[in-house]
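Please find one structure pasted underneath; my questions will follow.
Other chains of the complex are left out, but the ones given are in their true place.
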Amino acid sequence: MVGGGEGAFIGAVHRIAARLDDAFELVAGALSSDALRARSSAEALGLARSYDDWREMARVEGALEEGIDAVAIVTPNHLHASVAHAFMDAGIHIICDKPLAVSLAESEALARRARETQRVFALTHTYSGYPLVRHAREMVAAGEIGEVRVVQVEYAQDWLALPVEQDGANRQANWRTDPALAGPAGCLGDIGTHAYQLAAFVSGHVPQALAAEVHTFVPGRRVDDHVQAMLRYANGARGMLWASQVASGAENALRLRVYGTKASLAFDQEAPNELWFTPQGGEALRLTRARVNGAAARDATRVPAGHPEGYLEAFAQLYRDAAAQIRARDAGEPVPPESRLLTTVDDGVEGLRFIEAVLASSAANGAWREIGR
Amino acid sequence: MVGGGEGAFIGAVHRIAARLDDAFELVAGALSSDALRARSSAEALGLARSYDDWREMARVEGALEEGIDAVAIVTPNHLHASVAHAFMDAGIHIICDKPLAVSLAESEALARRARETQRVFALTHTYSGYPLVRHAREMVAAGEIGEVRVVQVEYAQDWLALPVEQDGANRQANWRTDPALAGPAGCLGDIGTHAYQLAAFVSGHVPQALAAEVHTFVPGRRVDDHVQAMLRYANGARGMLWASQVASGAENALRLRVYGTKASLAFDQEAPNELWFTPQGGEALRLTRARVNGAAARDATRVPAGHPEGYLEAFAQLYRDAAAQIRARDAGEPVPPESRLLTTVDDGVEGLRFIEAVLASSAANGAWREIGR
Amino acid sequence: MVGGGEGAFIGAVHRIAARLDDAFELVAGALSSDALRARSSAEALGLARSYDDWREMARVEGALEEGIDAVAIVTPNHLHASVAHAFMDAGIHIICDKPLAVSLAESEALARRARETQRVFALTHTYSGYPLVRHAREMVAAGEIGEVRVVQVEYAQDWLALPVEQDGANRQANWRTDPALAGPAGCLGDIGTHAYQLAAFVSGHVPQALAAEVHTFVPGRRVDDHVQAMLRYANGARGMLWASQVASGAENALRLRVYGTKASLAFDQEAPNELWFTPQGGEALRLTRARVNGAAARDATRVPAGHPEGYLEAFAQLYRDAAAQIRARDAGEPVPPESRLLTTVDDGVEGLRFIEAVLASSAANGAWREIGR
């Protein structure tokens, strides 16, 4: 991993994501451009090999017999291209956070180099990973909505509605509103590209032309915080894209609607467990991951029917609580307060009290029954 | 891990949950009562130590210097008690799937033994792990809804609406409707106890008495598939509990509402990213994990504001896809079809095309702009 | 109309309902047991004939050549039976608010008398009038959900969560919690009967037996404010009914779910424009009034596809505003403030400015266009 040291946000998410499916093991990193922070971060994560500099990391890992297979690049945007080139040159596959780069030319060079080196170059447009987003794409491709006529996509947030970058305390805001680190596109690059990618991913079409306006609402901000665009597609379809980071009250409201000649689809990433399909003139059908019948959703499914995305985190929470208590117990320390909500054998006893009381009451034709304790 | 071999369901969920927070590493298991399946399952998971029998596992692991810290028990219900005793006796902490046991007496013995041996005994009532469930509990405890008056809890599923256990093909249905394996309580033990525990966890009250009826709708079924109960609490509160596995159309509809003298709370585990708080005579407030201000929700949070539970799975999906492609590329094999939706450097180029077209159009006062390719 | 004088609530609703379809004209009334209020109320409504006493009204109207066809009884519950008998005896049809009477014996006498006199005796269980409630009933009757297995009905309000009747100011609360006026059933009679009727209306089944508890939460209250009951049906179905007027945060939450062997239906009267149908193992379908294909919904429909219930009130609001302005204009008075939101010709000009600007911009390939004013 390059980037993702202490205080960073997306790096931790990448690490969990890599671990969730046991697909990767994190063994090496250049976690910060600050050498001290790079080392302390690596130590905190128990990394086998820590580097002060990503150039060195690319060189050394590329030469090692048992070097890394892939690198996750989670730096600010302006470094993506240089880092990716270094690792591709060293024969290492790339998993890169978005946006890919800060200019079209830079990005095209990366694509060219990926082809030349035959390296896998994954770009983490996360929203493409939702089972129902993949299912939506599959439905459109299968012609279930007919020919695409209208694409409406939007991505609204409110965390930049105030000049939060101007007091220096919010590290995320700092670099994301600094053109030197984030590139010339602010909201446009940060979330506009997500909206654009999601629309293309599901609809199967990229626009042919657009008419757009970027705007900066917050005085003193150096990048845009608002984008609006109209879209034209080669097949005659029309569309609109809106992205804003000053939309008061919006958390992470990425929403897509695709209207075809026969039906429409709607997805809201804040409610990723449902996908709405409505035929022309018909009734809305609420599709859920577990009940749709498609290859893409099935491949992206980890939990059984009737358990929402997020169930795994809830489950993991109990494991985390248990681990904390076990560690404390074994060390002879008090139960860590943040683990105190772990359900235990006592909850189990309570459950059996309930079961036996129910069975007894039911057997007595529903007579009220004390639950002894 | 005991249980959780090939074909089992909850074992895989336990394994992911354990890994998600890097809290545990799975090193040993007696994954099936069938020795052959135990071995092949262990091999598939790359376990360091596989046992044909859980008794042996408890004995050996307890004696090892570097034996397991904790065991996850994911067998059918009737084995929970025996397995847990064996491992507690061997000095090993317990993480046990629910329900704890098949009788109250059995469960009380387990609780006693856990106290005697000072072992952590986690019972995985998963729904207690949701950030907003924990926050709800915290709000009730802080008096935000006043004194509790009414508790309405329900858990509806439809997967047993038909006699699916009667053709033998559905392994889940088979053991869950067999009193010898699941205990005398069917729906009551399987999901009724979840509803009961969730209500107690959030409301902070366990009922004092109940009047109940268990019922079996599907002819030939040997355990109940429907439970209804009325509840009375020591403080005068009243409540109702409904659990059904024949509720046509219901996926996993666990819902809790707690009404106090000042306000009410409502939670639906199928939409775990929101919690509804409504004051007496007032307007409903939709609380989200990222915006509530409480210790419990914060401790149970892994992703930043505005990203729903489930975001991690979406992210992990891309890592899984990338791993599959990297493995294939390194082996000189074609791209695995199920990984084909990975977003790559080409999506990145498309994103930069978009960014540059938007900036150009906006600079030209919104004139339409071709997106060259 | 008997009852419904100034300060009453349901009387005004009855009057609007009678007028909406031009089905009745209000010509006579005994609007209050207080003679002065009866007269002033009648005058305010422009009634042709006002009576100080409902007995006299029944006698006189029954004898008139052009007397009333039907009487609307909107008094407190304890008078329903006497009033209805008097008018049936006078040969007049009855439209009576619910609950029908304050005892079973009283109600059976009314039913008997209605048969003997061959009078239409409408009881206004309003919720039966929603198009989608009628459609739900039709679907169940047509076998679309299979055989009914489970009925879950609830009706929650919060307006009696505090002892509002104890300061005398809330007239609704006063009589509805006074056993002498409302009968021995409080919440049970007021809203429990609505829940019970709705469940029977849609499911086509009335329970055979029940186990129940009424409860009074608010100290000093003389009738129940909370009811919980378990239900058994002749066909083996089970059910639960909950009604509460102390459910903090609930406005008028009447909700019904009926689960059959093949599918389920769910209706929430606070969102009366949708009905949810979910097949066993399938996806939820959101039915809307305008798109379902059934006789009952069609007969109960007044507005075209895509316009929700409530659209008529919005429309009527503009007519009310216009009437107020016309009246003022003709009288040479200033515009009444409450009518100030009427949309007028100036809004129309604004609309045409918009249309022409859009057409001009579009004709200029989307160039920005000033909207002149």
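We just call them A, B and C in the order they show up, numbering each chain from 1.
Throughout what follows, a residue touches a chain if its C-beta (ideal position, glycine included) is under 8 Å from a C-beta of that chain, and two chains touch if they have at least 3 such contacts.
These figures come from a predicted structure and were not determined experimentally.
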| item | value |
| --- | --- |
| Homomeric assembly size (copies in this file), of which only 3 appear in place | 4 |
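Note that only the chains that are shown with their structure count from here on.
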| item | value |
| --- | --- |
| Separation of subunit A from subunit B, taking each centre as the mean of its C-alpha atoms, in whole Å | 21 |
| Distance between chain centroids, defined by C-alpha means - subunit B, subunit C (Å) | 42 |
| Intercentroid distance (Cα basis), subunit C paired with subunit A, Å | 47 |
| Multi-partner residues of subunit C (at least 2 other chains) | 211, 230, 281-282, 284, 366 |
| Interfacial residue positions of subunit B with respect to subunit C in the complex | 145-146, 149-150, 152, 154, 156, 158-159, 161-162, 211, 213, 215, 217, 226, 228-230, 236, 238-240, 242, 244, 246-250, 259-264, 277-282, 284, 365-368 |
| In the complex, subunit C residues that touch subunit A | 211, 230, 281-288, 291-292, 366 |
